[in-house]
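Encoded as C-alpha cells, here's the structure I'll be asking about.
Note that one protein chain of the assembly has been removed; the remaining protein chains are unaltered in position.
On to chain A.
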Amino acid sequence: MIYAVFAPLVMTLLIPFFNKWKDKIHTGWFLLPIPLFIFLYFVQFIGEGFSPVAESYQWIPSLNISIDFYLDGLSLLFVLLISGIGTLVLLYSIYYLHKSERLGHFYIYLFIFMSSMLGVVLSDNVYVLYTFWEFTSISSFLLIGFWHYRERSRYGALKSMLITVFGGLSLFAGIVTLTYITGTTSIQEMINQKDIIIDSPLFPLILIFIILGAFTKSAQFPFHIWLPDAMEAPTPVSAYLHSATMVKAGIFLIARFSPILAGEPMFFIIVSLFGIITLCWGSYMAVRQTDLKGILAFSTISQLGMIMAMLGFGTKAAIFAAVFHILNHATFKGSLFMIAGIVDHETGSRDIRKLGGLMTFMPISATLALFGVFSMAGFPLPFLNGFYSKEMFFEASLHLDGYGGQFIPFFQQAIPYLAVFGSIFTFVYSMYFFFGTFRGEAKMGELPKKPHEAPIGMLISPFILVLGVILIGLFPNLVNGTFIAHSAEAIYGSAVEKDIYFWHGLTYPPLIMSIIVVVLGTLLALTRQKWAGIYTIFPRNLSFNEVYNYIVDKTETASTKITNKYMTGSLRHYVLYILIAILVVSGVVFFLTNGFAIDTSGLSTLKLSDVPDILVGLTMAIAAIGTIFTNNRLSAIIILGVVGYGLAILFVIYRAPDLALTQLIVETVTVAIFLLCFYHLPDLKKIKEKPSITLTNSIISIGFGALMTIIAISAHSSKWFEPISNYFLETSKPLGGGYNVVNVILVDMRGLDTLFEITVLGIAALAIYGMIKLRRDKEAK
C-alpha cells in the first residue's frame, strides 16, 4: 500500500524529464498509467468477503508515530474514487491543457495532491493523517493559482489556503487532545477507547476541533466561501479536487471519527444542522450564479451539505445513503464539471447568459450533460443513480426515530421540510444549468469562439462517468454488497445491509417528496425570470465573503495601526516601553509580596553635624532635576557635573579622600569629553509635545525613579550577611601591612587582577597608538 501512496510523489521527480518531450508527446500520457495501476491494485480488494488490511512502518518511534495504513471499506471507497476519477481527470487534462501551458508544474502539483489524498484516507495514525491533510491544502493552493497571471486566482488561492489550513490547525488541536486523552495515535485504537474519550471533560472541545477541521475542508456553511473562488483553477482540477476528492476529505474525517463521535447529542445537532443549512444555502446560491462553474461550485457545496447531514443523522439508513451518495456525486458531478470545461474550451465562455442552444453544435456533450443533470436533480427514473441516494436521504430524514428528536423535537420535525426545500432549488439550478447552456437560442455573436463538438478524447472521461451513473442506476446492487455495505459498516460500527430498490409503491413518502420536488422545481425553473429579482436581493449583505474580507482587512489595518502607533522607530519610545514593563511588573510584584516593608532600624538618626551632608545631598538633587529643564546641551552637562562633584564632597565628608580624588578625576574627564563632543552637535530642538504626552512621560519617569528608590532602600533593609567591609578592615593590617584599605586591596589582595588590568590598558594604548600611526602614514603618503 505504501507504494501506491507514494508512487505519485516519486513520479513527480520524473516529471521534469517527461516534460522535455512535451512538444512531441503530451506529458500526461506518461503519467496516465500511475493512477490507473493504483486503481487496478485497489480494485482487487473489492469483494463480498472483504476484511480490513493494515500495514505499518516505523517513523518517529520516540513520539510513538509510525506510518500505519489501514484499508477498510471506507478507505477503499475513497481510494477507488481518488485513483479512478484521477485517471479520468488525467486523461481529460491531456486534451484540456494545451502543450504550451506549464504542464510540468501542473502534473507535479496534481501528483503531490494524489499522494497526499491517498495518504489522508489510508492513514490510521492521526499525525500522519494530519500531515497528508495539510499537503492536500498546499497542493490545492498551488493548483488554484496555476494560472498565475489572473488576479482572481491570487485571491482564491490565498483564501482557500487560509481557510483550509486554519481548519487543519483546528484538526491538529483536536488530535493532540485525543492523543493526550487516549495515549495512542492510532484511530482504530481510539475507537476502541471510545468510552474514555466520551467521558472526558475535554470531549466537547475535541468534537468542535474535529468538526471545524472537517467543515473548512468540505466547504460547509459558513466556511463554504473558499470553494467558489477556487473555481479559478483549471477545470480538471475543479472536477478532481474541488468536487470529487479533496472537498470530501472533511466528509471522510467525520465518517472516520463517527464510531467515536456519533450518538452524541452535540454531534448530531451541529453536523446535521450545518449540513442541512449548507444544503439549502448552497442550492439557493447556485441558482443566482451566471458562471457555469459557479453553479457547479455551489451545487457541490450543497451536495456536500447533504452528505454531511446524513452523517450527522447517524442512523443506519442515513449512513448507507451517505456512502452511496459520495459515490454517486463523484460520478455525476465529475461528468458535469468536465462538460462545463468542454463548453468553456470550445466556446471560450462559461457565462451562462452568453451561452444557449449548444445542443445543435455539441450533441454528444449535451446528451452526456442531460444524464448528469437529471441524476443531480434526483429525477425519479430507474437509470439515474442520483435519484436512489436522494430518495434514501428523504427516507432517512423521516426516520430519525427518537434519535435526534430527544434533543430538539422541533428540529427533527423541520428536517424533512428543509431537505425538500433544498432539493427544490437543486432541481431548479440543475435545469437552469442544462437548459441555459444547451437549449434555447444560440447567441453566436457573443461567444469568443465558434462552438463545435469537443475532440473525442475529451469526451471519453465524461462518457465513462455517465456510464457509471446509468449502470449504478440500473443495477444498484452491483455496488451494494461488495462495496457500499463494507464502507457503511466501517462508519456505523456494525454490519449494515440494505437492498436498493427503485420502486417502493406509490404511497412511499420519499417518493412523494421527490414528486413534490420535481413539480415545484419545474414551476420555479420555468418562471425563473420572474424570480430573478429575489435571487439577487436576498443574500447581498449577508454574504460570508464579506465576513472573510472584513476579517482579513481588519487584521491588516490593525497591524498597520499598531505598527504606526507602536513601532515608531523612536528610541525614546523603545526605552519608554521597557521602563513601563519593568515598572508595572515590579510594582505589581512588590505590592503583592508586600516588599515595601522598609526597615529603618539599621539607619542612624539625624544629628546637627549631618547638616553639611544634607546640604550637599540637596544640591545634588536640585542639580539633577535642573538638568531636565535646561534646553542647552552644554549647560546640561555642566549641571550634571555638579552631581558628580557633590558625590566627591560626600566622599570627603565620610573620610575617603582617595575615593573622592578618583571621583573628581573621573567626573572632570567625563565632563570635559562630553563638552568636546557636544560642542560639535547641533542645538537641541525644542519639541513641543502635547500636554497629555508630557504628563504620561513624567508619570512614567517619576514612577520609575520612585521604584528604583524603593528598591534601593528595601535592599538596604534586607541584609542577609555580614558586610564584607568588616573583613577587609580587620585583615588589611595583618595581611597586607597597610592602613589604607583601598590601597591594600588594589596592590596586595587583588594584585594579580590589577596587573592584568594594567596589561589590558597597555594593549589598548598600543592599539590606539597603532591606529594613529596608520592614519599619519596614510596622510603622509
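FYI, a residue touches a chain if its C-beta (ideal position, glycine included) is under 8 Å from a C-beta of that chain, and two chains touch if they have at least 3 such contacts; residues count from 1.
FYI, contacts and distances are computed from a predicted model.
Visitor: Absent chain per UniProt: "Branched-chain amino acid ABC transporter permease", "Tryptophan synthase alpha chain", "NADH-quinone oxidoreductase subunit N" or "Quinol oxidase subunit 1"?
Guide: In UniProt, the chain that is not shown appears as "NADH-quinone oxidoreductase subunit N".
Visitor: Using the touch definition up top, pick the residue from A:130, A:203, A:298 or A:483 that touches the left-out chain.
Guide: A:130
Visitor: Return the single residue from A:381, A:552, A:673 or A:699 that touches the missing chain.
Guide: A:552
Visitor: Tell me which of A:31, A:76, A:161 or A:285 is the one touching the absent chain.
Guide: Hidden-chain contact among the options goes to A:161.
Visitor: Can you work out which residue in A:21, A:57, A:475 or A:577 touches the chain that's missing from view?
Guide: Per the contact definition at the top, the residue touching the missing chain is A:577.
Visitor: Which residue numbers on chain A touch the omitted chain?
Guide: 59-63, 105, 127, 130-131, 134-135, 138, 141-142, 145, 148-149, 153-154, 157-158, 161-162, 165-166, 169, 172-173, 176-177, 179-180, 552, 555-556, 558-560, 562-563, 566-567, 569, 571, 573-575, 577-578, 580-582, 585-586, 589-590, 593-595, 711, 714-715, 718, 720-721
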